[in-house]
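Inspection log for the structure reproduced underneath, given as structure tokens.
Of the protein chains in this complex, all but one are displayed in their positions.
Right, subunit A next:
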Amino acid sequence: MRTFNVRRARFIALCLLPGVVFVALFTYYPVLRGAVMAFQRYNLFDLTSTPFTGLENFRAVLGEERFWTALRNTGTWVVVSLFFQFFLGFGLALLLRRHFRGRGLYQAWVFFPWAMSGFLIGLLWRWMFNGQFGVINDLLLKTGIIDQRIGFLASPGWAMTSVIVANVWYGVTFFAIMIMAALQSVPKELYEAADVDGASRLRQFWHVTLPHIRTTLALIVLLRIIWILNFPDLIYSMTGGGPAGSTDIITTFLIQQVIGGDYGRAGAVGLLVLGLLLSFSVFYLNATRFEKSR
């Protein structure tokens, strides 16, 4: 019996081996390498000498005003984007749950932004928001909502609003898909029982739907926070972090370090982001677990 178990364990280990090797090679190795670089002078200009410099890169990054601006912007970017994505996505999921003619086609039409790359979305919105040639300005002018063009990507306040609008457009889909799947998992019997008890639609939503999908909601919110924070593609192609750093988030700041050739500093920023996300995730999961057990 023992021999059989050992052989079986070996076989399982062998089957798992390619997966483990690939994950280690393409996920853990780059993370570890980046972490080591954070403590080195690793400038692309001269890689013949890459000495360890301790916390020098971290000191340099934390001493930069731009880093703190990017951190503040990240807060706005994540919180506002998430708020609108979540509530609009929820609304859309509730609408799409109903049976109506052409629902499949409508679902496909609603979900297609999720299939596009962030960089491409950024380019599209960049042209749509263009102050001189953009379709959004044209529409607003023609409908009489504005009487002169708005430089959406030219002024700091408008630029942040514009990138968030584009991000909401993109991310609503994710919430709609996930929440719709969660909604479909709620047993119909519960609603039937609630109907028998005379519960209104609102009470059914509050006492049946929400408790049933709460765990899923908590997880997808956490996932989305991590993804939005790690989603520089859209901002980078739309504004490049500008004007004057007003749409810089921590990950576009990281990209700028890479383009500047300073991989050491980029590694330091990367580790700081990782630390931030890990602490947040632990805090958030603990908080939602507490909520569940209560």
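Definition applied: a residue touches a chain if its C-beta (ideal position, glycine included) is under 8 Å from a C-beta of that chain, and two chains touch if they have at least 3 such contacts; residues count from 1.
Just so it is clear, contacts and distances are computed from a predicted model.
Between the listed names "Multiple sugar transport system substrate-binding protein", "Pyruvate dehydrogenase subunit beta", "Hydrogenase maturation factor HypA" or "Aminomethyltransferase", the UniProt record for the complex's undisplayed chain reads "Multiple sugar transport system substrate-binding protein". Considering the whole complex, the residue from A:F52, A:F83, A:F112 or A:F133 that touches the absent chain is A:F133.
The residue touching the chain not shown here, chosen from A:V20, A:L47 or A:L210, is A:L47.
From the options A:A159, A:I179, A:I213 or A:L229, the residue with contact to the chain not on display is A:A159. When the full complex is taken into account, the listed residue touching the unshown chain is A:I259, out of A:L55, A:L210 or A:I259.
Remark: the residues of subunit A touching the chain excluded from display are 7, 10-11, 14, 18, 43-48, 66, 119, 130-133, 149, 151, 153-156, 159, 239-245, 256, 258-262.
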